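So that we are looking at the same thing, I have put the structure below in structure tokens.
Left out: one protein chain. Kept in place: all the others.
Coming up: chain A.
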């Protein structure tokens, strides 16, 4: 039997196992009356409600009537700072979270040939499903989860003509026209999207040949800021300008800590260029451009995650008021390599390798796991299992989101 026939035959036989409830028509008629009442109420209130908006409400109400839980607030794990770990799994299978931060999504990647000389990065995205407490594969080309974990911004391909916003509570996707969208990131307050626009695939680059690769000219065209509630989209052309060219054809814009500015990574000084929302270059806010560590400033703004030049530490935490630097030395069998995100004002989520007595990483520096480490370096708890090699295809990358 050919596989296509096998699938068809399986579906035919499986479908026969469906049981037909006897009261479907009555249930639907009951629901149908609810639809008409809602419509009438909307019209009677003289509120300008589009019909599509009314119909979207109906399925949730029907489910609620039948006793199926409907979450009115699209928020996961509200008001919890519980530490969630899955130290035996890589990538994690159950939720990983600590303090105010959760890993609601991660992606795996692989390089795919697009021609004899070119390759592109293909990412597979996974989202956390609270019902099954597991991460589920999605069909999207790129996504970012909003603070709270209840909504996600998605792209169908890269670049795409539009960006979608999905709500975990259900309903249809809300689309915004953003031609050339290659990345989308939620603002810290979860009200706006920053979409970086490109004229070509920002992940396509030259294939490695004889130890080098050709990076194509930058295709970035600018950004679009989407106000999700009003649907307003403001575009801003900002080409990539750097004499040395980009180190990577993808040069996404990012929000700064409070969402008032936008910045980009540069190959030359200043390594972070900041812009106001009108596209005008501006100075960096205090301390934000003083480090390569992704965690940057703590939520309260007092501590800065920095690199360390100590012999026995590669990361450190700096008190920006006193200038005091505390190196993060090996602790609990781990060497902390990168400070990825602040869990709260006293703890960081970091990448760490397994530390051995020869002052090296077991299996190399690229074999690492997520850990939770205190800002004074005194305590460390593993959060996930080890990535065998973070530089190899198939490796996973977490997306950190405020809970």
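As a convention for this text, a residue touches a chain if its C-beta (ideal position, glycine included) is under 8 Å from a C-beta of that chain, and two chains touch if they have at least 3 such contacts; residues count from 1.
One rule holds in what follows: contacts and distances are computed from a predicted model.
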Name per UniProt, for the chain absent here [options: "Extracellular solute-binding protein", "NADH-quinone oxidoreductase subunit L", "RNA polymerase sigma-70 factor, sigma-E family" or "Molybdenum transport system permease"]: "RNA polymerase sigma-70 factor, sigma-E family"
Sole contact to the chain not displayed, among A:8, A:213, A:234 or A:280: A:8
Residue among A:137, A:189, A:232 or A:310 touching the omitted chain: A:137
Missing-chain contacts mapped onto chain A: 1-4, 6-21, 24-25, 27-29, 31-32, 34-36, 39, 55, 58-59, 62-63, 66, 68, 127, 129-132, 134, 136-139, 152, 154, 156-157, 166-168, 170-173
